[in-house]
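A single protein chain has been removed from this complex, and every other one stays in its place.
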Amino acid sequence: MTSRPPRISRTGKSLIGFTYMLFIVLLLVPLLQIVFGAGKQGMGSFTQSLLRPEALHAMWMTFSVVVVVTLLNTFFGILTAIVIVRGDWLGRRVRQLMNSIIDLPFAVSPVIGGFMIVLLLGPHTVLGAFLAKVGMPVVYAFPGMVLATLFVTFPLMVREVVPVLQEIGTQQEEAASLLGAYSWTTFWKVTWPSIRWGVTYGVVLTIARSLGEFGAVLVVSGNIINKTQTMTTLVYQDVDNFNIAAANSVSLVLAVGSVTLLLLMEWAKKRKGVQADAH
Amino acid sequence: MNAVLHHKGVLWGFRTTLLLYMLLLIILPIAGIYVQSLSGGLGVLVESLTEPLAWQSVWLTIRLAFMAAVINVAVGTVSAWVLHRYSFPGRTLLNSLVDLPFALPTAVGGLMILLLLGPNSWVGQLADSMGLRIVFAEPAIVVAMVFVTFPFVIRAVQPLLEEADRSQEEAAHTLGASKWRTFFQVLLPQMRPGIISGGMLAFSRALAEFGAVVLVAGNIPGKTLIASVYIFGEIESDNPQGAAAVSVILLTLSFLILWLINTLQAREGRS
Partner (left out) sequence: MHIEVRDLNKWFGQYHAVRNVNFSIEPGQLIGLLGPSGGGKTSVLRMLAGLERPDSGEIRFYDKVVNDVPPQERGIGFVFQHYALFKHMTVFDNIAFGLTIQKWPKDRIRARVAELLELTGLSGIEKRYPHQLSGGQRQRVAFARALAPEPQLLLLDEPFAAIDAKIRKELRSWLKSLIDRVGITSIFVTHDQDEAIEVADEIMIIQQGSVEQKGTPWDIYKTPQTPFVAEFIGESTILTNVHTLKGFDSTSAWPNSKALIRPEYIEVGRVGELRLASASERGIVKALHFRGSEWLVEVAVGELTLKTYRTLENPVLQIGEEVQVLVHRIYLFNEDDHWVMENPLKEDPMPVHI
């Protein structure tokens, strides 16, 4: 890192030029397109499309899903990571199996992820019918959307925390227990400070993913206006209705959220790095 | 014995909660798809798969996802190398931008491509005048897939470059190797594991992509209808049998890739 050549050759310059072009064309221009697209239609139309009742409701739905999913995923993600790395009572084989299972959602298309929940808990299934009867329908309702998003985001937190736990090793925790600290104290005073930036990064990733989740939610929610429609499924519907301007406005809000999250990601990554270097 | 998970009762609670959570959230649903696909017997599964629209959509998806992965391997490797090797103004900014497709909702990504390359944009009109079709045709699907999977190769190659010893490169120079030779014989082999696993991740993600593609593909059955959109259509038209059949193909393919990546990484880790 430190010993970079002072002068850049002509090949180097053209490669840098290529990279700049690539990033501008592939990433920056599309992003700016959304901004200018919204700007072109004017402020009035922009706010108007955002103040539609269905848009407001979609924002509320997205917000609720993000909050619930982030809380649950953070809790279970940390728990899973601890068990995988530290749970020697489970046996190596079982933990290896768990370790591979965690990655499965990465390999499952979101549409299939949603479809699985429909198959399992849809209104035609025994369990789904029962839950609907007791007043807690899952599919085409909020719980299903949360489940689908949880499925999709599950690996994110675990994959952030596992390497940190492996890296810090068990000795600090053992030292704490020999100094008289029991599990809970050891976790909060010794383990948590070491994993907290990894967790922060995982939280940001989870928020980003649940904010943007589309396929799984579309299938599970049924995309019912003013009921189960989220911001992303609203964009889809607006495009389907050829209401590009409205889609653009909602997208701009989502894009601003994503870019903010991207900045947060960079920040969390840097903090994580600082902590990892401070050995 | 373990310092954090010490207490017996806590331990039991942890184990049960966690295994139940994983079972309910991941294993059961995935198993459900396989069960559903076979619920009508093997004959029905084969019938659903021999439906021309079904296998055409699967084949189209594999073909286009492969193209997207190849493109990403090429541009991703170069970008990762440039971002690592050269220091130039804006480098940090570009490096942060890499993750944009991960952060951006895929539906927004799809809309962006639609606006940029659609019939109303100047690119779209230019292409139209040359008799080319971008949006609602294969090129747009590939663009959407490339966009969504852009970070994979870069993010897989970068850590390897960070780890790689600059002195190896310098050693090659002192031994008289030219720049290109050094790149191909010293640097590229170091990046290879990242290129392969990043490329496979990109391929598997492109296979699964829905949000970005559904908005730009036009979804013309037999022509631009990719597998995940086909599945969605089958669910919408209340044909879980057909949806499950294609899902099983797609899932199995993705699991195979995931398994391949894991074995490759395990082997790299051992050597």
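Lettered A and B in written order, each chain numbered from 1.
One rule holds for everything that comes next: contacts are C-beta pairs under 8 Å (C-beta built on N, C-alpha and C of every residue); 3 or more make two chains touch, one makes a residue touch a chain.
All values reported here derive from a predicted model rather than from experimental measurement.
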Of A:24, A:51, A:71 or A:179, which residue touches the hidden chain? A:179
Given A:194, A:243 or A:260, the one touching the chain that is not displayed: A:194
Even though one chain is hidden, which residues of subunit A still touch it in the full complex? 168-169, 171-172, 174-182, 185, 189-190, 193-194, 275, 278-279
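Basically, only the chains that are shown with their structure count from here on.
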Report, in whole Å, the distance between the mean C-alpha point of subunit A and the mean C-alpha point of subunit B. 16
Report the residues of subunit A in contact with subunit B in the complex, numbered from low to high. 1, 3-4, 8-9, 11-12, 15-16, 18-20, 22-23, 26-31, 33-34, 37, 76, 79-80, 82-83, 86-90, 98, 100-113, 115-120, 147, 150-151, 154, 170, 173-174, 176-177, 182-183, 186-187, 191, 205, 208, 211-215, 218-219, 231-233, 235-236, 239, 244, 247-248, 251, 254-255, 258-259, 261-263, 265-266
Quick check on the complex: what are the subunit B residues that touch subunit A? 2-7, 10-11, 14-15, 17-18, 21-22, 25-30, 32-33, 36, 75, 78-79, 81-83, 85-88, 90, 94, 96-97, 99-116, 146-147, 150, 162, 166, 179, 201, 204-205, 207-211, 214-215, 227-229, 231-232, 235, 240, 243-244, 247, 250-251, 254-255, 257-259, 262
